[in-house]
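Below, a portion of the complex is reproduced, with chain positions unchanged.
The chains carry the letters A and B, assigned in the order they are written, with residues numbered from 1 in each.
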């Protein structure tokens, strides 16, 4: 078994493997070692939901008792889509011939078969275990699905503040890793997002300055990597610190969400440290599409914090004026963080297919890719990749070390 | 030459070959041994009609004398589409350089060539013989097109009732065989269509009951296969019988069309036997699209029978309530037979590509696939496949044995 985090050279696995998540691919095999977010509890209604996960066509549903299941989309009988099936009688019934499956894929009924027939008992449809945690639905699509590893106790889902939210799923049509590794590249915030900020990004303007960028450091962690951004503090020997975590396989924690939207005296706020926890879970649908799930907690004093955040985001109207001759697809985009990400991440193409020339400021990306390649290698060798929670760690709170605030500068 | 209907094992030809109809494919070669419906007389106007048949791009037209022709879509000269040609001067004239072709593909004029030039006489464009029968246009795309086999005297097209109709062509965008073999699978009627029936399907509710399905039998016939569905009759020793025929290459006769729409006392009606003849001809455009042509006859006493049928079908509004969060593509579908077929047949994927697990209730499908494979094999071996009418049978009435009514139970 490969040592977790070992820096040995990847054999065979290359950068070009990272974006590709289909069954049998190196990255696809690695990704399947983790529990993966496949939906939100709030958006799973009393109808089946066709969903593609890691290149597999699946159907997510909640049976009448409220338990969620994830089955192969196509009925094993004659292939009709279970997306149009009926949730009834303890499972999901195929519309074509009425085969009924429970969330474990076990066939419970075959209305047209002779009653004495035991065929039904023998049919087990593709199914993946699903667990609900704090409003998110996680599936395990890896080996040994009858005895999967423990679902991590992700902090923002189990250790809640006085206010919390799960946002509706967001969809994007480019490769998941373009989004994910973007967080290992803090320089882009100072450049791409320099005009963003909901009209009042006093913190952003101050910390992520285009002309005076923060100092960046990249620290390998048990769960993946941490981006440490620092700037001199108000007094000698102090510094502002703003961190961001990337946890494998595809979680990002942004530390400074609340400051981004702070109207006044952001520096004063940051001194008190962050009171908002913001996690993003990235789930690839296939190599060209992904879903984004979020989990937020707020422990601060402000009432209706998330509603205020939503209001601020709704103001995200790009300020860029668009000329009548400007027929570019995504115009206007400036000032809107998500559209800014779209015109860059969304046009990069696939890692390993595009050509690149990397510099010193890409050392975070370079380091993070190595961490991912190591994790893939570890998984392919049968080991426990970074960020995966094994049986031994079951029950432990899964927290990311993402600090934001003012601190005394370390002397070294 | 293989014996017609011989049950010998198929060599080389597999289930995966059945859906694929392009030139040179096993199924495509077999299909080309029959006359194939390519259009309706009523819908062929004074303009050329581009149509794809069995994967070939063709153009159907009727010359000024009223004779229908089917030519390669692209002019043999420089490839322009004849879809935009002019019907004049005894043929179809290419818009680009005016080459004129008659329905036999013979080039009649080349306006830009020297008048003494014999090039024109030498050019014969791809053409398939077309015959009109009872409002349908049949083409023969097989070998020896100068001496094709006789066009079968399909009963509903030559032996008409007091009322008859040819419906406008219907188009579907899934594989033809998903539609065709669906008729070898009567159980689906009791399950998939259990909520259908135009609001008043007393016959369907009674005969195709979800909880008390009819008895099904599958009988190999000269023309293909017959599905025999029976239920106990009103008196001892009697039974209701409802049959459906599948004739090769792609004809379905449904026996009980009129009962499906009977408002009251369907049992009384069925006792009198069927007075409506309903044939469907399936024509693959390519592996993912097909056309559906119908021919109906009615011999009963009801006036304006087909108009009433149309009115009933127009009421086919699905009764299913659709929730605001339900964004599935084909919603609502329940209660509308054609949409019910679409969400099942239309999502199955290709036979041979999808995985399947078949049971006792699929014995009709299993049997029918074997019949089709045998027919393909026979055709590939140079024989006369099931359902094809040879020179010897020319002129015979081509009728399918599709009984509906009440009968004395046979004693065995």
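The criterion applied here is as follows: a residue touches a chain if its C-beta (ideal position, glycine included) is under 8 Å from a C-beta of that chain, and two chains touch if they have at least 3 such contacts.
Since the structure is predicted, the reported quantities are computational estimates derived from the model, not experimental observations.
Colleague: How many copies of this one chain make up the entire complex, given that 2 are placed?
Modeller: 3
What we mean here is this: only the chains that are shown with their structure count from here on.
Colleague: Suppose each chain is reduced to the average of its Cα coordinates; what separation in Å results between subunit A and subunit B?
Modeller: Chain centres of subunit A and subunit B, defined by C-alpha means, are spaced 49 Å apart.
Colleague: Report the residues of subunit B in contact with subunit A in the complex, numbered from low to high.
Modeller: For this pair, the touching residues of subunit B are 185, 187-188, 190-192, 210, 213, 323, 325-326, 328, 330, 333, 340, 343-345, 347-349, 354-362, 365.
Colleague: Write out the stretch or stretches of subunit A touching subunit B in their complex.
Modeller: These residues of subunit A touch subunit B: 43, 45-47, 50, 74, 76-81, 83-84, 95-98, 110-114, 117, 119, 123.
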